[in-house]
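One protein chain is absent from this view; the other protein chains keep their places.
Labels A, B and C are assigned to the chains in the order they are written; within every chain, residues are numbered from 1.
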Amino acid sequence: MNAAILSRGRLAVWCSCLALAFALPLVLKSGFVISLLCQIGIMAVFSLSYNMLLGQTGLLSFGHAVYYGLGAFATIHLLNAIGKGGGPFTTALLPFAGGLAGLAAGLLLGYVTTRKAGTTFAMITLGIGEMVAACSLMFPGIFGGEGGVSGNRVVGKETFLGFSWGPQVEMYGLIVLWAFACTVAMFALTQTPLGRMANAVRDNPERAEFVGYDTERVRFLMVVLSGFFAGIAGGLSALSYEIVTAETLNAHTSGIVLLIAFVGGIGFFYGPIIGAILVTVMQIVIGGMTHAWLLYFGLFFLFMVLMAPGGIASLIAVQRALWQAGLLGRMLPHYAATTLPVLILLAGLIGLVELSYALLTGDGSEGPSKVMSMQLELKTPAPWLTALAVTGIGITLTRWIGGRMRHEWNATLSTLHGDRS
Amino acid sequence: MSVPAIRIQGLKKNFGASEIIRGVDLDIHRGERHAIIGPNGAGKSTLFHLISARLPITSGAIELKGENVVGLKPFEINRKGLSRSFQITNIFHNLSVFENLRCAVLWSLGYRYSFWHRLAGLKDARQRAEAVMDDIGLGKRRDTPAGILSYAEQRALEIGITIASGADVILLDEPTAGMSNTETEEAVALIRRVTEGKTLVMVEHDMGVVFGLADRISVLVYGQIIATDAPAAIRCNAAVQEAYLGTTLNHD
Amino acid sequence: MNHRNFRSLAIAAGLALVGSSACAQVKIAYIDPLSGPFANVGEAGLKGFKEAAEILVNQKGGIMGQKLEYVGFDNKGSPQETQIQLKAAIDQGFRFVTQGNGSGAAHSLIDAVNKWNARNPDKTVLFFNYAAVDPTLTGEKCSFWHFRFDANTEMKMEAITNFMENDKKIKKVFIIGQDYAHGHQVAKAAKEMLAKKRKDVKVVGEDLHPIGKVKDFAPYIAKIKASGADTVITGNWGNDLSLLVKAAKDAGLKARFFTYYAGGLGTPQAMGASGNGKVLQLTEWHMNVPTKSTEKFALDFNKKYPGVYFYYLRVNTMTEMVAKAMNTAKSTDPKAVALALEDMRFPAENGEVWMRKSDHQMMQPLYISVFSKADGKTVKHDSEGTGYGWKTLASISQRDSQLPTACIMERP
Partner (left out) sequence: MEFIVISLLNGITYGLLLFMLSSGLTLIFSMMGILNFAHASFYMLGAYFAYQISTLVGFWPGLLVAPLLVGAVGAAIECYGLRRAHRFGHVAELLFTFGLAFVVEEVVHLIWGKVAVDYRIPAELDGTLFTLFDTSFPIYKGFMMLISVGMLVALYALLTRTRIGLIIQAALTKPDMVEALGHNVPRIFMLVFGGGTALAGLAGVIGGNAFVTEPGMAAAVGSIVFVIVVVGGLGSLGGAFVASLLIGCIQTFSVGLTISITDVFALIGVQLPEGSQVARLTITQMAPVLPYLLMVAILIFRPRGLMGARES
């Protein structure tokens, strides 16, 4: 370890994150929350590995799930193959095998995909992703067909330091360890010559060639390494769920990881972690609250693309910069003032969406239906008009107050940049 | 004389039906400062692109220090010790000045695609990048993202990236284009300083710069070199005068 | 439920179970896709369960005075999400889960339930499967904690081939299916059973196509046509089935289609007239099977939920059987309920059904019917408002679709 990775501030942040991760299950004891945390840990590793491509090398991939899925299958097959011969210690090391499978897949597929960058790369990965997903259903012997391949992570009767990995909490601990190790490794990678040259290739591939680097090779290596970490994430998911299905390597999984990385912020190392937390919680918690979650999710994503293309992390970074420049105080009243109209607007919009969903998927019976814990008569205009009115008021207020905020925002930003340059 | 730094023979380049480079023969000696001048559209930048393999040649031969480099990729030529700058600023916009320069020195220091070395621990890379940074006068802008530097600073960085790897053959494509007089003077001093002991080939429009810097000058007109000589001789060359000033001078 | 009913029920409950609250409920978690591409299937199923619980159990006195309630959990069709939702349900105190869409999710659930019960013997969970038909679920992977209320792929094929045995018009059979476990199982069962029962029938072709990827089935139809087949057997469902039938009609293919899933959830609508007289299905029930009360139940259901059509009789059967088992066992402990369900014989609306103890596979009567123009008599009701409905060709008693099982059950 070294000074660059472990500068005092950074060391403190890393350690407190690790401590927090280990402390969480002490506070949140429900099995559901533990499962949710496991999922977040897995997705954090997966999306960080994805960001090695998108954020750091500028490669937009639509087929990253291939590495994740192959890693998962390799792990589960190995788990089953070792069977009684293993023990908790070998089980704990299995995600590494998943990583190697991801690495091997990266070697093979990366050769084809990294011949191109940019849009072509995006399309090729999409095609290869589709191809692997389609193949996976043709070979039920390897991919288990529709039912997938399942295994049992509890091997034998003995324990390793008291852990059998049976209870989900123990699995969570294992995931935290792996996720932490992977995060440190991936961060360290950004601080190496290859990591830096990946940034250079992202910014200006031509110039990178003229300082002696083969951009194709840089992209290839990044795909391979990213495949390795994606494979580890897949291996962790195999151990956590004890089942792997062909779904883990299809386009949907690839799409989700892209969403996570982007929403979190691809320009920052920690962005995907924020994304993993946010998106997983949205998916599972909001998904449990409303059936319209996919729509909300899509709209939220579009909003992020148009309004905050740097993701949540960039928003945080800007606030931090403002704070350091002593300008945050100038913006805070405006943030506060904007909150109310935005909330009104959201309430109106959500009301409209939920009403529509209730009308279309509801029980269709006469009489009131339950929408957002209110008993409403869907067939009468009253709730609709109310929702429309609230939306209208929200739009007007948001435009009015938001316009003033934007003015102030631009002024503050120019002050900020003025200070800098 | 020893093997020339660059030897070009019968070089041709066609874009579709139009010939842009129509048979260039040129020897660049080791250690000389060589300028290529000529009217707009003469093919100066194209010639650079051909030498540095940014564009494939149509026919002919190019040797770098006696070695055939036709068909090599840009990075392979770079690794053989030829480095170039661009007319349109070509830097890593999101990286800081220091990172730009460090990227430029990594390969030549042999770190290749290493993902086991820690950048912060690479003392030689840091020192070299810092030395170049001071050379080009950007020491104070060390951590500024290259994208928000002023134009002249970006041009200086462009030169910095080009020389940082320690290549002994340097190609500069209009290094002072778009600069004010003072900036140009500083740039000339910079170029003179950093190319000490190296082979320099440059394309330049500013005759003050050309005649101030160059040991020899080649004049490229319509894809052919009409003259290669010392500055003083070029000044009096009739063909050059004709090319630059039209036909006001008598041929005979 | 109206107020008076509720009060009388509350009093009844109060009398029956001293100490238990009148509002106590038996809750079953319904873990199926409620969003995403298969949400329509999942939502239709949930509505069916809720309706069945209300009308068939709660309005008839409930379970030991308690109300039965199904609560939806959205597994988005994913086996992994299924496990997360199972944890969520267990956290909320659910001890019974039901699922049906997709054998992948069913495998995931059966595994998770087995492991959970092994690791938490004091908080066991019981899994009722209403539609996942992979034979291995009651075969090699059978579990004490799993009950299946739908006939599995092999049993259905047994019924279909029994029917074919007597239909001498059938000479050449073509098997087409989706290229995944279910399609493979259908094809395998069809070939084996035909070889046993009708040596004179030739299987003239067999094709597997990737699931959900084929837009134009014309080339497959051309092949079927070239093979001279008079009968097609397919396990296809959803669009893969509708498109197949449509393409057959376009190309003028005369062969009949024996299907598993032509009867519901949008397929009749998508097939429309092109299925007329050519598409046969095997189900435990359809709208034109005479029953005591299900006809009314279904009509009320269809009226109450426009656009959703009552399809799963087994949902009703399962709900009633579970209620009966709980009432018999006088307990809502999963193990007690499981023991009460074993070997239960129950007079369902489509005939007597039997829950076999050895593998927890329910045996029930099955019907082969053909898609034909509704005429108000034999085809009294049309399907999904298409003007076409199902006409019964044959009924198969529960005994005739029984098959031996490979199940070696570990009992607690």
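Following the convention adopted for this analysis, a residue touches a chain if its C-beta (ideal position, glycine included) is under 8 Å from a C-beta of that chain, and two chains touch if they have at least 3 such contacts.
Fair warning: this is a prediction, and the values are worked out from it, not measured in the lab.
Report, in label order, the displayed chains that the undisplayed chain touches.
Touched by the chain not displayed, across the whole complex: A, C.
Kindly state which of the options C:A195, C:A222 or C:L393 is in contact with the chain not pictured.
If we include the chain that is not displayed, C:A222 is the one touching it.
Would you mind spotting which of C:D179, C:E284, C:E320 or C:D382 touches the chain that isn't drawn?
C:D179
Just name the one of A:Y50, A:W165 or A:F262 that touches the chain not displayed here.
Once the missing chain is taken into account, the touching residue is A:F262.
Please identify which residue in C:A270, C:V289, C:A340 or C:L403 touches the non-displayed chain.
Of the listed residues, the one touching the omitted chain is C:A270.
By the contact criterion defined above, which parts of chain A meet the unshown chain? Give residue numbers in ascending order.
These residues of chain A touch the chain that is not shown: 54, 58, 60, 112, 115-116, 118-120, 122-124, 126-128, 130-131, 134-135, 138-139, 141-142, 251, 255, 258, 262, 292, 294-295, 297-299, 301-302, 305-306, 309, 353, 356-357, 360.
Give me the chain C residues in contact with the hidden chain, please.
37, 39-40, 43, 179, 205, 207-210, 212-216, 218-220, 222-223, 225-226, 239, 242-243, 246, 250-252, 265-266, 269-270, 272, 307, 386
In this section, only the chains that are shown with their structure count from here on.
So how do the chains connect up here, line, ring, star, complete, or something else (other)?
line
With chain centres set to the mean of the C-alpha atoms, which chain is at the far end from chain C?
B
Find the most central chain, measuring centrality by the gap between its CA centroid and the centroid of all protein CA atoms shown.
A
Let me have the rounded angstrom distance from the C-alpha centre of chain A over to the C-alpha centre of chain B, please.
The answer is 45 Å.
Taking the mean of the C-alpha atoms as each chain's centre, how many Å separate chain B from chain C?
Taking the mean C-alpha position of each chain, the two centres sit 75 Å apart.
Where does chain A touch two or more other chains at once, residue-wise?
none
Touching two or more other chains, which residues of chain B qualify?
If we look for residues of chain B contacting two or more partner chains, we find none.
Please name which positions on chain A make contact with chain B in the complex.
Residues 2-5, 188-189, 191-197, 199-200, 202-204, 206-215, 217-218, 221, 225, 421 of chain A touch chain B in their complex.
Show which residues of chain A lie in contact with chain C when the two form their complex.
30-32, 34-36, 39, 134, 137-138, 140, 145-148, 150, 152, 154, 166-168, 237, 241-243, 245, 247-248, 284, 287-288, 291, 293-294, 361, 363-365
Using the touch definition from the top, list the residues of chain C that touch chain A in their complex.
That would be residues 34-36, 39, 43, 47, 50, 73-74, 76, 78-81, 83-84, 87-88, 90-91, 102-104, 106-108, 111-112, 115, 119, 134, 136, 179-182, 184, 210-211, 213, 304-308 of chain C.
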